[in-house]
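The complex is shown incomplete by one protein chain, all other protein chains being positioned as in the whole.
By written order: A and B. Residues from 1 in each chain.
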Amino acid sequence: MWKWLHPYAKAEHSYALAGKLMPWFLVLTIPSFIIGIVWGLAFAPADYQQGDSFRIIYIHVPAAMMAMAAYSTMAIAAFIGLVWQLRLAEMAVAAAAPVGAIYTFIALFTGAAWGKPMWGAWWVWDARLTSELILLFVYMGIIALYNAFSDKVLAGRAASILTLVGVINLPIIHFSVVWWNTLHQGATITKFEQPSIATEMLIPLLIMIFSFATFLGVMILYRFRSELLQREQHRAWVIKLVQIKGRG
Amino acid sequence: MAFTSFSDFIAMGGYSFYVWLAYGVSIVSVIALITHSVLTRKKILKQVEQRLQREKRIKAANNREHSL
Partner (left out) sequence: MFDAFVQVVRQDLLAAFRHQSAILNPIWFFVIVVTLFPLGLGSDPTLLSRIAPGIIWVAALLAALLSFERLFKDDFIDGSLEQMMLSPYPLAWLVSAKIFGHWVLTGLPILLVSPLLAVFLSLKMDAFCALFLTLLIGTPILSLLGAIGVALTVGLRKGGILLSLIMLPFSIPILIFSTMAIEAASFGQSYLGFIALLLAMLVGAITLAPFAIAAALRVSVS
């Protein structure tokens, strides 16, 4: 595996690979997003208790799940970057952080907009919303730390270390549902043996989760390429790339 | 189809404000993320291009001096 991976430790190859992968993710994202959002908004039956307000679930749950997934991606990348001294992995951490932060913000905002008609308040100090808020703080801390360094190599390392420290937070977020008694519904999808959500509602939700996941991939790849360009801007391959672009 | 008419769809069973607010803000934030990413990339490319042109000009100026 290392033999196969080795060429991709070179910036130029990674740039090309990321560029090759990105359209595939994009091709998966756009149709799944359109199908999922139309199905969820117009075709899925209304919830018998929450009426049509439950349709917020089709962005709330995918955003919340993928915010966590983005963090896991960052944690894995940070681990690889620090253990094997792979700078590219540290760049992936920097590339994923803003995407994760935006997803977390979406999850929080939609949670608030869902909470208002359901609980009668925009904000309730419920375990999941609170831990989502803490996740947003952690993301902001990582982004702020990354931007504070002018040397981007050091910035990547520092952000990676902070990401790994923050991993301790993820289990706490996960178990907070158990620890605190809350107003929020328990985990809806993970209970496969006893589905508390109807199939007609579940399918568009899964499609939306898929769409959010692939979009996360697109954005990470895109930002990863930008990071690469910035850091390698004095290398010959970037100069060649810019010259070709300038002519075309 | 869960709704009988288009106005029914917009009304969202009385929850139109919350549903469309949630969807609207989400789409706006995703668009903001995309815009930021695209602009960052463009800025970097532009920086590199400007640097290259500056280097080219300096080289050209040096050459002229030598030929004089």
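In the analysis below, contacts are C-beta pairs under 8 Å (C-beta built on N, C-alpha and C of every residue); 3 or more make two chains touch, one makes a residue touch a chain.
Because the structure is predicted, anything quoted here is derived from the model rather than measured.
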{"item": "Visible chains that the absent chain touches, using the contact criterion stated earlier", "value": "A"}
{"item": "Touching the absent chain when the full complex is considered, from A:Arg55, A:Arg87 or A:Arg157", "value": "A:Arg157"}
{"item": "Residue among A:Gly166, A:Pro204 or A:Gly217 that touches the chain left out of view", "value": "A:Gly166"}
{"item": "Hidden partner interface residues of subunit A, rising order", "value": "82, 134, 137-138, 140-142, 144-145, 148-149, 154, 157-158, 161-162, 164-166, 168-169, 172"}
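The rule is short, and it goes like this: only the chains that are shown with their structure count from here on.
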{"item": "CA centroid of subunit A to CA centroid of subunit B, Å", "value": "18"}
{"item": "Of all residues in subunit B, those that touch subunit A in their complex", "value": "1-3, 9, 12-15, 18-19, 21-23, 25-26, 29-30, 32-34, 36-37, 40-41, 44-45, 47-49, 51-52"}
{"item": "Residue numbers on subunit A that touch subunit B, as the complex places them", "value": "37, 41-46, 51-53, 55-56, 59-60, 63, 98-99, 102, 105-106, 109-110, 113-114, 116-117, 215, 219, 222-223, 225-226, 229-230, 233, 238-239, 242-243, 245-246"}
